[in-house]
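A single protein chain has been omitted; all remaining protein chains appear in their positions.
Then we have subunit A:
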């Protein structure tokens, strides 16, 4: 009798203890990581002090050519160009990535042309910052402040992100003061937008607006996953489509800026295109994502590593890549001299090669915006008789000038151009109108860049 009773009571006690957590769970429908209420506040208390406001001031110098139609009114002696100087002020955001040294990452377009950069810390301090270095093509700049008691953000491995992961944007939209917005990762490896020369964005629906630029995109652990940079805004404001530069790309760029004061772009020396289903089927491949190598430049890093035309590059440092543009953005931001492990598919077999990246100015491929502003949006490459336009972004200045993919630049004004080096040298000294002599489908013609 006693045993039975004790067994019964034991079972009852056991059952009641078992039911307890179930009941408490039913009362609270969402429990995140053992916390009773899902709130980002505990994570944000630690992370928001690392995001700063960036206030810049400077002077814009713009030259305006007098339209020929108006020359009649001003007489033949009127100056051809009017130089305007306009003071400007700008607002953006920044992220402290090293508390001891006071390093702050922001967007290049936030601080571009600024004479003075003022950092507003979360605790109210205002400190002037020094520009350590910037990279226009990837839109990253590194600043430094001298201050104590700073809080830095840890950086997450942004290659581990998946579409659907939560993302939180922290910044200073419209100069309102620090603002936190939440959303998810909408897409990864977004490129071909024509916003920057090198694109490999994280897309998010967390609200990003003017002034958020340079601010942080963090995960639920409060680690930096990206630097908020741009939005698609048909009406001027947020529509749930924002872009951030991934933390891994930021890491590579920042390391180079700290070391050299500038970004020494790494170059692999291949040209190619995205692998798609049709191409994959043509080659009898199982994979459908990657970069297809059309051509390998002689003596380039790729050539030395043994990469051949027809190879499909499927991973960079063991991380799969989706498109050729993603490969380009990743490699270009890694820095000259970096060792890169590349996963390949050749004749249906998987192989791995290690390439040591060359330096950009010695190589034959370059983004043209750095050569001349009117060529922005084109990718240039040395060929036998001159410099070929291998890619051109829709709506870019280069496309507006009338350049087409496949055009070969053979001369500037009256000077013959053999390679990129000559093109760069010639354009450096030329001011005003430039006449490009190009070869198109075997015919030569002149295009005028204004």
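Here is the rule we go by: a residue touches a chain if its C-beta (ideal position, glycine included) is under 8 Å from a C-beta of that chain, and two chains touch if they have at least 3 such contacts; residues count from 1.
The rule is simple: contacts and distances are computed from a predicted model.
UniProt protein name for the omitted subunit, picking from "RNA polymerase sigma factor", "Outer membrane-stress sensor serine endopeptidase DegS", "Nitrite reductase" or "MFS transporter"?
"Outer membrane-stress sensor serine endopeptidase DegS"
Tell me which of A:87, A:124, A:164 or A:298 is the one touching the absent chain.
A:164
Can you work out which residue in A:179, A:238, A:252 or A:333 touches the chain that's missing from view?
Spelled out, the listed residue whose C-beta touches the missing chain is A:238.
So one chain is hidden, and I want to know which residue out of A:89, A:277 or A:416 touches that hidden chain in the complete assembly.
A:277
Taking the full complex into account, find the residue in A:106, A:186 or A:271 that is in contact with the omitted chain.
A:186
Touching the absent chain in the whole complex: find that residue among A:47, A:178 or A:203.
Of all options in A:47, A:178 or A:203, contact with the hidden chain holds for A:203.
Can you name the residues of subunit A that touch the chain not displayed here?
Answer for subunit A: residues 2, 5-7, 9-15, 17-18, 21, 25, 30-34, 162-166, 183-187, 190, 193, 203, 205, 219-221, 232-235, 237-241, 276-278, 280, 288 touch the chain left out.
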